[in-house]
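Only one protein chain is missing; all other protein chains are in place.
Moving on, here comes subunit A:
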Amino acid sequence: MPVFDLSVTSLREFNSMLHSLAAGANDTAFEVVNPRGHHAVAVGIDAPVTVDIKGSVGYYCAGMNDGGNVTVHGSAGPGVAENMMSGTVVIEGDASQYAGATGQGGLLVIKGNAASRCGISMKGIDIVVHGNIGHMSAFMGQSGHLVVLGDAGDALGDSLYEAKLFVRGSVKSLGSDCIEKEMRQEHLEKLAELLDKAGVSGVRPEEFKRYGSARKLYNFNIDNADAY
């Protein structure tokens, strides 16, 4: 497996190599050592490659990922897996703010805690956090699933559209237009599937509560016409 040492190889060289891989290339698994908090490691992957990053990364790691499997064997800075299209990103440690922001697809797994604004404006991504998430998570989330095994901070799901939120622990407060909703069979099944995909064992879907949009903010109500 090719190994890229970011204390020797430039980040640009590594990312360019990822972008120039031809279809059917023999090497599809790469290891990155000494990331030392570098920004934008493994952004813009558009092929089914595997990247193992041995250490902690800075801003925007694995951003725009489309089909890659990226594992960070450490913690990630702000904006990890931002705008992911497809593929899988796994963070073995913690993630800083706005993890998985605007993600359109794929799976983001954070084995530690995520900070504020996790899944902000999510548009189809599935996010599974083994620990806790910070305030304003899933703000304006449009679709996709956010699964939290621990607790959620203030203003969860503020101004939510149709993203589905599942929290096992406590929720410090719900954001505007976010409410607790009934957990139906279809949700339990989806949750079981996501927990399985994220490698979570020993946790039952029934331990979670579901939160979603009350649909009062984003649907026009004719009774409010005078206000416009």
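As a convention for this text, a contact is a pair of C-beta atoms (placed from the backbone, for glycine too) under 8 Å apart; a residue touches a chain by one contact, two chains touch by 3 or more; residues count from 1.
Throughout what follows, contacts and distances are computed from a predicted model.
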Please identify the absent chain by the protein name in its UniProt record; candidates are "Cytochrome c biogenesis protein ResB", "DsbE family thiol:disulfide interchange protein", "Cation:proton antiporter" or "N-methylglutamate synthase subunit A". "N-methylglutamate synthase subunit A"
Kindly state which of the options A:69, A:83 or A:97 is in contact with the chain not pictured. A:97
Selected from A:37, A:67 or A:150 as touching the chain missing from the view: A:37
Sole touch to the unshown chain from A:63, A:78 or A:119: residue A:78
Those residues of subunit A that touch the unshown chain are 36-38, 56, 58-59, 75, 77-78, 94, 96-97, 115-116, 134-135
